[in-house]
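Excluded from the complex is one protein chain; the other protein chains are retained at their positions.
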Amino acid sequence: MGGWIKEHPILSFKHGRKVKFYVDGKEYEGYEGEPIAAALHANGIKVYRRSIGLGRPRGFFCAVGKCSSCFMIVNGVPNVRVCITPLREGMRVQTQMGKGEIR
Amino acid sequence: MKRSAEVVIIGGGIQGCAVAYNLAKMGCRDVVVLEKNTIASGSTGRCAAGIRAQWGTEMNCRLGIASIEIFENLSEELGADIGLHQGGYLMIAYRESEFEQLKRNVALQNSLGIKSRVISADEAKELCPLLNTEGAVGFTYHHRDGHADPLLTTFAYAEAAKRLGVEIYSFTEAVGIDVNNGKVRGVRTNRGFISTGVVVNCAGPYAREVAAFAGVDIPIYPERHEILVTEPIERVSKPMLMSFSGNFYIQQRPHGSFIMGYGPEEHLKSHALNSTWEFLEGMARKFVRLLPRLSGLRVVRQWAGSYEMSPDAQPILGRVEEVEGFYISAGFSGHGFMFGPITGKLMAELILSGETSIPIDMLSYRRFQRGELIREPAVV
Amino acid sequence: MLERTGVPTREQIRGVTPPQEILNSKPVVIVECFQRIPCDPCHTACPTGAILEFEDINDLPKVDWSKCTGCALCVAKCPGLAVFVVDMTYSDKEAIVKIPYEFRPLPNKDEIVECLNREGVVVCEGKVIHVFEPFKDGTKVVSVVVPKEFAMEVRHVRVVRKDE
Amino acid sequence: MNKEKDVIICRCEDVTLEEIRELIKRGYTTVDEIKRITRAGMGPCQGRTCRDLIIREIARLTGKRVEEIPMPTFRPPIKPIKLGVLAESEDD
Partner (left out) sequence: MKETEILIVGGGPAGLSAAIEAVKAGAKVLLIDDGLKLGGQLIKQTHKFFGSKEEYAGTRGFKIAEILLSELEKSGDRFEAITNTTVTGYYADDGVFGALTGEEKYFKVKPKKTIVATGAYERTIPVPNCDLPGVYGAGAVQTLMNVYGVKPGERALMVGAGNIGLIVSYQLAQAGVKVQAVVEAMPKIGGYWVHASKIRRIGIPIYTSHTIKEIHGKEYVEGATIVQVNERWEPVEGTEKHIEADLICLAVGLSPLIELLWQAGCEMRYIPELGGYVPVRDREMRTSHPDFYVAGDAAAIEEASTAMIEGKIAGLCAAKSLGYDIPDFEEKFNAFWEQLDSLRKGPVTEKIRQGLPKAIVGEAYRHA
């Protein structure tokens, strides 16, 4: 499922450096500087959080940081919009359950 | 729309809806509430909705604790959740003189049966572990203080009133009050005339304009206050944090968001409701100093509301002597929501029997003419 | 029907098809553009003046077939990929269709490909004889040889490789 | 099974189409009223996704034209901002 596009008739993709990052403790690879959501999607990860009220699965939706669907916990900070937050080496990304906690 | 009613209430905020509900509950069901916009769209819906009994005058203490007692059973009484959270108010003093005053307040409160107390910094940190107590010289706390949802509460009152027969008209603006021979005859609205012998002015920041319809001048003026709210997180802070010298109030609501505000040096005295960046930044600085570990919390919305100010920052309650049938419940100066349940009840008592279960004579608007202003030391 | 299905009708196609004598004489353009939209690159791309100047940019393209050489520059330029060249003179039984192509994989010269009609249905096989990219902008023009009876049907090719 | 239950109108606060229809039927026919009762549109996305849907639903059920339904206000900040970041803004 998903993955990066290897060959495109029109576009050539200039990806950033390949970096490792972690989702709920598991290691994945993505390109530095590109949105976390792009890397998640390419790795087949679609569910980013559980909604506040009904616990419904939520994921990527608007891609422009405007819809609140893609909140995750990134390096311990909840409610990070992963669709517009650039990926960095070693980032720790977690599925967010409900409101999120600050401790 | 009804063409006549026993009582017409102008204003669909907490005051108007609580007066209407209490009237109907006491048997007077031929009541109309006029709201120029929608229920709770004015000051009520914009407020931070703290509720407390930690006051510095006997009158406010009595009203405060009586209101809390009503709040405590209100969800049940009205048949709808009002979002009550009794995490207490944690009052923080940063000056010795202020702490002395808080202690005097506690003594007064205790004498009136309010179980507030002076607490230590350690106890304060137990209540709110993330609190930075630096610079604080003392704390007081009352566990029954707290917060309710102003929107849910007002809608609950409105719905309960409607079930008892009250009519609530949204987008219906009072444009005049007909007075004949010193008696109220009816209210003119943008949708026609309603004849009535009793009008209650619950128009909040517009109370002066509404009183003028009946030829009465009351010294209420609007003052812009600002507020902001954050995204929700799991509960980390139980009490409302409040300080008079620190000039802030901050509360985590049951929903998880933090709501907060402070008073700038000078408030805009108009009906304008623009937000300012000065407040946004100023509030953020206060918050981060107080709760540094929550500096990653995000503001999702800021807005402004009008305090309905009276010259001594105390409500104007009661009948208007020059115009028979004209009543005022306004001028709450920032505390209208927390007093709403009790003043709604008292006003209904006054209208129906001429007596009130808590004496409110000193809150008559005549106090300004008589120069008998009230001095409440416990306000932000 | 076109507005419901995305597929032009036979009448519409007939309306943009050159007369038989021209079709039989040289490679020639067929502009399958049936809607007045603000667009004129087919004209600006044409080196011979065969696609006439637009009075109103919303006009449908008009072709002077006498001037058309079937060079297919317009095929590569049309933003709607609605222009094709048909060469009925290729051989007795076969014709060449020049088709805009923006997919991967690219067909190789002499590769046998599936040929699809305007509804996306495979109607025959064809042999690719030429692939070029006139404007170096990603749009290739694929020349495919098909049986003559399909020359007016085939409008897309699909590369099918067993090993992939 | 009631399908309306699974139609989420406000993603931030998990408000369903069923709840919104219920309120409209009870006479709450402005976005602001529905927002105040359900919190639809009060979340971090500021009602961008749900506002249009609610307006259209009100229009459909009341027969009103969209322009007759009052628009709620658009409050700053348009995008949530960390308090710590705001606090560091230079005071000028």
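The chains carry the letters A, B, C and D, assigned in the order they are written, with residues numbered from 1 in each.
One rule holds in what follows: a residue touches a chain if its C-beta (ideal position, glycine included) is under 8 Å from a C-beta of that chain, and two chains touch if they have at least 3 such contacts.
Not measured: the values here are computed from a predicted model.
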Absent chain's touching partners (shown only) are A, B, C, D
Had the left-out chain been drawn, it would touch chain D at residues 3-4, 6-9, 11, 17, 46, 48-49, 52-53, 57, 66-67, 71, 73-79, 81-82, 85-86, 88-89, 92
Where the unshown chain meets chain C, residue by residue
2-8, 32-41, 44-45, 56-58, 77-82, 102-104, 116-121, 137-139, 155-156, 158
On chain A, what residues meet the omitted chain?
1-5, 8-11, 13, 15, 31, 34-35, 37-38, 41-42, 46-48, 51, 56-66, 69, 80, 83-86
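Assume only the chains that are shown with their structure count from here on.
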Of A-C and A-D, the pair joined by more C-beta contact pairs is A-D
Rounded to the nearest Å, the gap separating the Cα centres of chain A and chain B is 44
When centres are defined as mean Cα positions, the distance from chain A to chain D in whole Å is 26
Among chain D residues, those touching two or more other chains are 43-44, 80
Which parts of chain B, given as residue numbers and ranges, touch two or more other chains?
231, 294, 296-298
Under the touch definition given earlier, write down the residues of chain C that touch chain A in their complex.
102-105, 138
Residue positions on chain D within touch of chain B in the complex are 30, 32-33, 36-37, 39, 42-44, 46, 73, 75-77, 80-87, 89, 91
Can you tell me which positions in chain B touch chain A when the two form their complex?
231-234, 236, 256, 293-294, 296-298
